[in-house]
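Beneath this line is the structure, given in structure tokens, with notes to follow.
Every protein chain of the complex appears in place save one, which is left out.
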Amino acid sequence: MFAYVTRRFLTTIPLFLIAIYLVHVGVSYTVDPRADFYLCLPRCQEGFDQITEDYNLDVNIWLRPFTYFADLFSGDLGFSTSVGEPVSEVMRSRVWNTAMVAIPAFVVSAIFALLLSVYSARHQYSKGDYALTGLAFLGLAMPSFVLALVIQNVFAIQLENWFGIKPFNTGRKSGETFLELLRDITLPALSLSILFISADSRFGRASMLETLNQDYIRTARAKGLTERTVVWKHALRNALIPLVTLWALNFSALMGGSIVTESIFSWPGIGQVFLRALVDADVSLLLAIVMFTGLLVVIMNLIADVMYGVLDPRIRLD
Amino acid sequence: MTEPLLTVDHLSVGFHTKSGVVKAVTDISFEIHPGEVLAVVGESGSGKSVTALALMQLHPGNTEITGTAMFQGRELVSMGDRDMRSIRGSEIAMIFQDPMTAMNPVFTVGDQITETIQVHNPGTSNSAATKRVVELLELVGVPEPKRRASQYPHEYSGGMRQRAMIAMAIANDPKLLIADEPTTALDVTVQAQVMEVLHDVQKETGSAMMLITHDLGLVAGSADRVQVMYASRLMETGTIDEIFYETSNPYTQALLRSIPDLEGSKGALEAIPGNPPSLLKPLQGCAFRPRCQHATPECGEAQPTLVELGGQHASRCYHTDKLAPIGAPA
Partner (left out) sequence: MADTEIRAEGVEATMSAGSSNADEIEGLSDKPKSFGQLAWERFFNHKLALVGAVGLVLIVAGFFIGPMFSEFEVGETNIPDREQGPSWTHPFGTDELGRDIFVRTAAGGRYSMLIGLTGALAATFLGTILGAIAGYFGKMVDNVVSQLINLVLIVPGIIILSMFALRFGSADGVVIPGTEIRFGGTWTSLGLVLALLSWVRIARVVRGVILQIKEQEYIMAARAAGASHGRIIFRHLLPNVLGAVAVEITLLVGSIIVLESTLSFLGLGVKPPDTSLGSLVADSKGDIDSDPLRVLMPGIWIVLIVLCVNFLGDGLRDALDPRSKAEGSGDDKKARKAAKKAAKKAAKEQARAGI
């Protein structure tokens, strides 16, 4: 197992570096930090030169990534022009904010998806199954911004209009205490969860159905086990295997920061700041965000593979 | 004769499908006595497996079962879930066809056998159960039973897996063992070994066995009585000698004739011409008529009833007297 993990790590690292390299080139090609300065030349020559030096813009675009890597190794992530703080600071606070919403959303969506999958599979073609399938279809067809706007509108604004209460605030991060924060994250987390529950439950239902059709389930019943044991012990263990892989990928997607949801709820996470960095041509921050999300994907993929091996003895890897 | 262990009376099983009702089993009645081996023989689709599954209520959801099955004074077809669960795996145990898929791949073999022990004997400690597991594995001839118990099914060979399934089935000393095509999925060389294990185990535990198979050759060495099914109906039943030496049913005769003869005394493979009938639209009259050499118009009017032929022998045919007994296959 250890050998496998190390091997996988070693093969993925070069890939990761290549990805970052290409992204760096892409970003450099796309984003020009000196965009605002061209108009005021030669007046602002000094500022122009300063930026050129800061971002090594006089180095060939294909070689520039290496200067970036060099800086990285010395622990320097650069300075964020759009936020006005060192990139490392920005990342730290923003990642924490995103995590505040992403982790509860992940846990809730995983649990609900699991329960709904089992229910749907066991009661296939029942009214409940059809209803859940319909909802899942709806969730899959809904763009994240539509859902977020609807939730925000219904829970924040309409509730206030009709009942004069604002139980969840507007989903903005405004509180300090644990309870206040809990109130704040509810709407954005809800918005994110619904989307993932829809996708996961379809997948989980299919996986569960396939598992329930297997011979060993019939054997389990033939041994006199209760239906509950058959489903929750024998079937679930098997159906969970592909689902866990999906969850790992979901986690990386959630933690990557949902640009749309964070924008709508004005939540100060990675997604929101990414948008700003994009518009403001904040190269250092952009790169840091890309690297963070990329690393997350790589790690979660690795974890998914390992989990697969842990759960399925047939593919114990050594 | 001793009191029968299992009395099946007019059992019928139908599957409700989009295109209509598929009658998989039509009006079957039979008995199994304690300690005896009843072989149920027939082609695929004859209804033999369905009968067994129906007895244990392991059928899929869209099934309609009529008739009764009395097991030790209790009725199986209408039995409630909780009672049925207490019987499954302890009084009646089943061995399935494909050992590769019949065991859960994510649990060790030992765990799966322990499970069945502990479910029916609550309060059994883990160590006691493990000891029993090792005993059982040894009984069925799995080498290095202690090490093997903590292995997963995919680490076993096909024959060993089936032995483990047998071990799991006899774990709670069932009164009735149902073996559904236990060797069909195995290599020919392994088949004989597994049959031997099954035979030994059955003799040792004294349980009755319902051996379901399409292979008449398997039956010769192990069964006490044989029952032949075709197209959901019971065609003939009798002791093994009665069936092999004095068969009085054209279908059974054709089956016996079709067994390949390794020693080469026959010239050609005798297949039974034609195809089994559709179970969706059952034929009027005898089910075997389209393929039967001895068929007469009478056979197409009404289904023949089971004709008692003395001893334990009975055959469902209008022409039982016209059939010349054939010698047993070499």
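Chains: A and B, in written order; residue numbering restarts at 1 for each.
Assume a residue touches a chain if its C-beta (ideal position, glycine included) is under 8 Å from a C-beta of that chain, and two chains touch if they have at least 3 such contacts.
Here the structure is a predicted model, which means the values were calculated and not measured.
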- Task: Just name the one of B:Ala102, B:Ile178, B:Val228 or B:Ile272 that touches the chain not displayed here.
- Result: B:Ile272
- Query: Out of B:Ser44, B:Asn62 or B:Thr305, which touches the unshown chain?
  - Reply: B:Asn62
- Query: Who touches the missing chain here, A:Phe37, A:Phe155 or A:Phe274?
  - Reply: A:Phe274
- Message: Contact with the hidden chain only, please: which subunit A residues?
- Response: 12, 15-16, 18-19, 22-23, 26-27, 29-31, 124-126, 137-138, 140-146, 149-150, 153, 157-158, 206, 209-210, 212-213, 253, 256, 259-260, 263, 274-275, 278-279, 286, 289-290, 293-294, 297-298
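We adopt the following convention: only the chains that are shown with their structure count from here on.
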- Distance between the centres, which are taken as Cα means, of subunit B and subunit A, whole angstrom: 54
- Query: Okay, in this complex, where on subunit B does subunit A touch?
  - Reply: 56, 58, 81, 85-90, 93-94, 96, 98, 101-107, 115-116, 119-120, 152, 154, 165, 168
- Would you pull the subunit A residues touching subunit B in the complex into a rising list? 214-216, 218-227, 234, 237-238, 311-314
